[in-house]
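Omission of a single protein chain aside, the complex is shown with its protein chains in their original locations.
On to chain A.
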Amino acid sequence: MSAALGKTSYRDRTPEFLSVAERLKKSISSGSNADVSSSSSGKPDGTRSAVAVQSEFNKRASKIGFGIHQTSQKLSKLAKLAKRTSVFDDPTMEIQELTAVIKQDITALNAAVVDLQLVCNSQNESGNISTDTTTHSTTVVDNLKNRLMGATKEFKEVLTMRTENLKVHENRRQLFSSSASKDAANPFVRQRPLASRSTASASPAPPPPWANGSASSSSSQLFPSRQSDVESQPLLPQQHQQRQQQQQQQQQMVPLQDSYMQSRAEALHNVESTIHELSSIFTQLATMVSQQGELAIRIDENMDDTLTNVEGAQGQLVRYLNSISSNRWLMIKIFFVLVVFLMIFLFFVA
């Protein structure tokens, strides 16, 4: 198996393995015989059924590996074709066929790998096989899955490259073609209804972008189909050929439905996230307001302190004023008394 696929990184030790297996087979006890036969379909030689199951696994794994190899070869051919496309010599039919074939192969290989994994899991759970076998089978399955994933990724890359190429071609074609659809100066476009009405009776040429049968691949026809494609965005873009546009129209219908539903779902998600943001903004607002409430309380206390201080100061001043004014009276009285005493003294002495 590993010989055919050059990308793998393990050595081929099958002959050593076979010799070890023969040695083990000779020395294997009857206990394992009984266990394996009870889990298998009742064959007398249990080891042989285990080996048969294992070789079945190996056969399938090798088939899958071979399939993957072939698919990757086809993929490389497709990549070469896609790179090669020129403006006029478009091997689109081959590319489409090859794409379809590769897609089928990949889906078949996917299903086969899933089956193989189921077999491997059932084996691991049911039979009393050695841990080496289980790890080997799981490793093989994982390896195959990885390779299949690599092939699918390459496939997608090739398809994207092809669409880009085709877009570039379309742009170049529009540059050189003469039909007037893109210079949408309004008077130009408004006169189109007149023009289309005169030709409408003749043939339904302008409106339906999916009109098949009209031979010339005029860019104005392709451009509307491109637009509706861009709108619906199918995963595997299959565009640009009028013969296939009807079939494509079917395929775009379901993606358009999906995209409508998806856009609604997206809008709902947006609404929900906006509401969450709003709630967080509200909580922040509440925190800030409560913090500022504390500040207001501090200011209030400071003002109360100031008020009491100033009132006390005012009382003191009033008292002092009283004491000052009353002091004068006191001094006058004392002076009077002194003067009276002086007078008496002077009277008695003189």
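As a convention for this text, a residue touches a chain if its C-beta (ideal position, glycine included) is under 8 Å from a C-beta of that chain, and two chains touch if they have at least 3 such contacts; residues count from 1.
Just so it is clear, contacts and distances are computed from a predicted model.
Chemist: One chain of this complex is not shown here; going by its UniProt record, which of these names is it: "Serine palmitoyltransferase 1", "Centromere protein M", "Glycosyltransferases" or "VAMP-like protein YKT61"?
Modeler: "VAMP-like protein YKT61"
Chemist: Per the definition of touch given earlier, which of A:149, A:303 or A:342 contacts the omitted chain?
Modeler: With A:149, A:303 or A:342 as choices, the missing chain is touched by A:303.
Chemist: Write down which of A:93, A:108, A:149 or A:271 is the residue touching the left-out chain.
Modeler: Only one of A:93, A:108, A:149 or A:271 touches the chain omitted from view, namely A:271.
Chemist: Name every residue on chain A in touch with the hidden partner chain.
Modeler: Within chain A, the residues that touch the unshown chain are 181, 184, 186, 189-194, 196-197, 200, 204, 206-210, 223-224, 227-228, 231-232, 249, 253, 256-257, 260, 263-264, 267-268, 270-271, 274-275, 277-278, 281-282, 284-285, 288-289, 291-292, 295-296, 298-299, 302-303, 305-306, 309-310, 312-313, 316-317, 319-320, 324.
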